[in-house]
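Left out: one protein chain. Kept in place: all the others.
Order of writing sets the labels: A and B. Residues in every chain begin at 1.
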Amino acid sequence: MTSDREQVRSLDDPEIMVQTPATIYDAIPPLTPRTEREAEFYQLEDGEMFLNLGPQHPSTHGVLRVVMKIDGERIVDVDPVLGYLHRGVEKICEYGDWHHAISNTDPLEYAASMFSEALPVLAAEQLLDLEVPRRADYIRVLAWELNRISSHALFIGWLALDLGGLTPILYGFAERDEIVEMLAALTGQKLLFNYMRIGGVNGDLNHEFLSRLGDWMSRAGEHINGQAKLMNENEIFVNRTKGLGVLDRETALGLGMSGPPLRATGVPYDVRRAHPYSVYPELEFDIPTRSDGDSYARYLLHIEEIKQSLRIIDQVLHKMPDGPVMAKLPRLLRIPPNRAFAAIESPRGQYGVYAVSDGSDQPFRFRIHDPSFFNLQAVGSLSEGQVLADIMAIMASLDPIMGGIDK
Amino acid sequence: MEVSEQDKGAKGKGAVATADTADRKAGTIILPNTTWTPADPEAYGGQPASIDHLKQLEFAEKGDNGRWGALDVVPTTADLLLDYLRANSLWPLLSGLACCAMEMMSAATDVNDMDRFNMFPFRASPRQADVLIVAGTLTTKMSGPLIRLWEQMPEPKWCVAMGDCTCSGGRYKRSYSTVEGIDRIMPVDVYVPGCPPRPEGLIYGMLKLQQLVIERRGQWQDRKVGPTVPDGV
Partner (left out) sequence: MRRTTDRRSLQHLDERLGDHLVVPAEAMGDTIELVIAPASVPAVMRALREDGDLRYELLADICGVDTGLTMQVVYHLWSPLSPDWVRVIADGLSRDDPRVPSITFLWPGAEWGEREAYDMFGIEFEGNRDLRRIYMPPDYLAFPLRKDFALADDASRGPGEGIRHMETPLPPGEVRANPVIRTSAGAGAVLGPDGELLALGAGSIALPEAPDAAEERA
């Protein structure tokens, strides 16, 4: 205890510091740093402060929390905090059937469910060495490409929304709603389709789906051209995204990225061509690649991929063979002990699954590799030195979907 | 920073406290921002002198905290008008967590337009929002921020549980990291089931909410600040 003389101070003293006890309302929990990187991050230089882009924010594409260390308006460092949507999908898959894994993996990539559903299907088919009927394969490609277009349309909308443009999101959702109504006619669901099955697909094409598809195809080209015309040469959009968040080839490969962010840096890696699956070897399409590596290049890649998808859908419709849509499989599916890795090209990148079976009807280990998880690591290095407003554009251009990131 | 016993006794107030010399920069006085308690425990009739939690606010009998007791039951024209005004301009908070958020966004955009019901401005700040549409699975990690959002919303406020995950846990009922239904942690007015519910379904739920507001039914009249589901369920 200090002496009496030091205790008596005037309350008008300007050096009074009122200490507020740490409460749950603190944005940054006052933990002692657990790791080297945390200690480095939570060290404030003169003039810096922490700003919490909390889990609830219009631009975080779901529940992503980004703790930013800023110096004025410039970002010095970034620490993304994940896990606000971690639902334990991998564990739940271990407690269900191989067939249940299809609907369990649906909500992972909720903007493009056909791709996440395809994971347990492709893995099980590889484990069983199963031959899928050709018609089923073609229908799968059709569903995948339609879902890719709707997901890209949403990406374009969200990118513009994060930059402040309120119109392209309406275009994007109009496009997506039309495609998704079409898929609802095919699968019965608008969002979590539950359409892929081990050995094929759930049901054949029906009249309503085909008539909606034909209607839409006749207008799709104009729609995408309209969308491109709205944004490609738009001065505000180009100024904000050109030169923003430039990734180079070595960094992108080192971060384990895939999909449009990687192709924008010049690496022509597309799982459909690098490691072909389904009937993609028989279809003609290009892999759009750019070498700038900035947000504008990623945006242009998405537009070009939509055009390539339209091309694929056209070929698929012309080449569609007849036949069954599902292979004969027992309902109680026991897979002998084995392991398999299957990967597909989803709109966000390489979606992979490492499946281990143990002879029973439950997966032993069902590891889902989500591309947005690895793509999001780039946010740290890309946003250093950028202005606060630009971190939204960077995050949006990497196309994260928190369902997959958090599993 | 503890108020030492001797200080309290010597001065009769807990205002100025000493700090550990180790924690104090040279010359700075550090005042602990603790709740002031009166020296006489019976001074306020046993009630806590300062209300620092919404729960206590709920049960405080004194003061005007927006609740008029018996007068609430008697509908007046002004109240009816206020309810119509509130019902027709329910502004949701942007709180899309997962897949249901996609359908919520679809309900807000041009194909299924919620703007017809004046619900379009999705406010980003909870201070400006009326309705919390919880769209998507609630995990235990997210429940803290979500309750914080709910507490930050000013009254009158309503809550809509959209999707199976928020109604009951849904397909994630067995998971180790989800909350089985948001009514375990916050009061819910409208449940919109579905996985995900169609945008038309959400709009139906919002119209039901409008009906609740106009008829002054539902929870917010006499609701407790806290979960709908009792403990132990």
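Here are some notes:
Assume a residue touches a chain if its C-beta (ideal position, glycine included) is under 8 Å from a C-beta of that chain, and two chains touch if they have at least 3 such contacts.
It should be emphasised that the depicted structure is a prediction, and the values quoted were computed from it without experimental measurement.
Of the listed residues A:48, A:90 or A:282, the one in contact with the hidden chain in the full complex is A:90. Although one chain is not displayed, chain A still touches it through residues 29, 31, 34-38, 82-83, 86, 88, 90-92, 95, 125-126, 129-130, 253-258, 269, 274-277, 336-341, 343, 350, 352, 354, 356-360, 362, 364-365, 367, 369, 373-374, 376-377, 406-407.
Seen from chain B, the chain kept out of the figure touches residues 140-141, 174-177, 231-233.
Following the convention adopted for this analysis, only the chains that are shown with their structure count from here on.
Interface residues of chain B, counted against chain A in their complex, comprise 1, 4, 6-7, 16, 18, 21, 25, 27-34, 93-99, 101-103, 105-106, 109-112, 122, 124, 126, 136-137, 139, 141-142, 144-146, 148-149, 171-172, 174-178, 195-196, 198.
For chain A in complex with chain B, the residues that touch the partner chain are 1-2, 6-7, 9, 11, 13, 15-21, 24-25, 54-58, 62-63, 83-88, 91-92, 95, 103-104, 107, 110-111, 169-170, 173-174, 176-178, 190-192, 402-403.
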